[in-house]
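What follows is part of the complex, with its chains left where they were.
A and B label the chains in the order they appear, each numbered from 1.
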Amino acid sequence: MKKELSSKTEVLVRFNEADPLGIVWHGHYIRYFEDGREAFGNLHGLCYLDVFKQGFVIPVVSVQCDYKRSLRYGDTVIVETKYIPTEAAKMKFTYRLFKAATGELVATGSSVQVFLSKDDSVLQMSNPSFFEDWKKQHGQDQ
Amino acid sequence: MKKELSSKTEVLVRFNEADPLGIVWHGHYIRYFEDGREAFGNLHGLCYLDVFKQGFVIPVVSVQCDYKRSLRYGDTVIVETKYIPTEAAKMKFTYRLFKAATGELVATGSSVQVFLSKDDSVLQMSNPSFFEDWKKQHGQDQ
C-alpha cells in the first residue's frame, strides 16, 4: 500500500487579495494551491527548482476549485496538500483549505502537472527517471 | 429549444502576467474567464453591477480550467463565454480561450455562481425573479 504523502502550510490573507465584497477574490485560491504545492515540495524534496535542475518544467494542465466558505482579510488559511499517485506521466495534487481560527473547510481543489523537457519543451510520455526515483524513495511506486 | 447565448472579447496579455518560463502563469486564466463573463454581461444585460442593483451578489462556487497551449506576453487572447442553462438557482458559464493570431485553442473552462442576498448573504435556493425575467427575455426559460 502506498504511503500517504501530504503537507500543511499557513498562508496569511493579504488586504489586496480581498475584493469589494470584503472576501478573497476566488482567483487567488489558485495562488494558495501553489503555496501548498511549494510547501509540499520543500518538505518532500519535489520543489519546482529541484525539478528544474533535473531538466524539466512542470506546467499545470488542469486546475479545479470548489468554494465552500469565504475568506476575509486577516484570516489565516491552512493549505493541506496531498500527493495523488497516478500511473500516467503526471503529478497530481489535491488541496483542502481550512480557516485556521475555526478549522472550517473553506475550499477543496486539485491540479495536474505534466513534465516538459526544459530545453525543447517536449512533453514527456513517461515519467522522468528522477521522478521514478522520487516515487520509490517515498513509497509511491507500488 | 433554447437560444445559445455567448460573447467574445479580446484580452491583451500583460508583461506582468507571464512567469519565469515566459508563459502566462496558469492562475491568470481565471482573470480572463472573469473578463469573458464581464463582456457577456455587458452584451446581454447581466453585469455584476446589474445583479448587485437587484440586491444580489453572485460569488463563484466552482471553477475549473484545462490548459491546452501556452500564452506569451504580447499575445492577444479571444475569450469566448457561453451561458449554460440550468434548472438550479445558479449561473453557469463555459469558456474557450483562443490565440487571436492563430485561432488555436488555448484553454477551456467553466464556472458556477450562486445568488446571495446582498444584505444578509443568504443563499437563494430558487432563482431571484429578476433572473427568471432575464431568462425569459433571452429565450432561456424553456
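Keep in mind that, in the parts below, a contact is a pair of C-beta atoms (placed from the backbone, for glycine too) under 8 Å apart; a residue touches a chain by one contact, two chains touch by 3 or more.
The shown structure was predicted, so the numbers you read here are calculated from the model rather than taken from an experiment.
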* Full complex, copies of the single sequence (shown: 2) -> 4
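Going forward, only the chains that are shown with their structure count from here on.
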* To lay subunit A over its twin subunit B by CA atoms, how big a turn is needed, in degrees to the nearest 5? -> 180
* Residue ranges of subunit A in contact with subunit B within the complex -> 21, 23, 26-27, 30-31, 34, 57, 59-67, 70
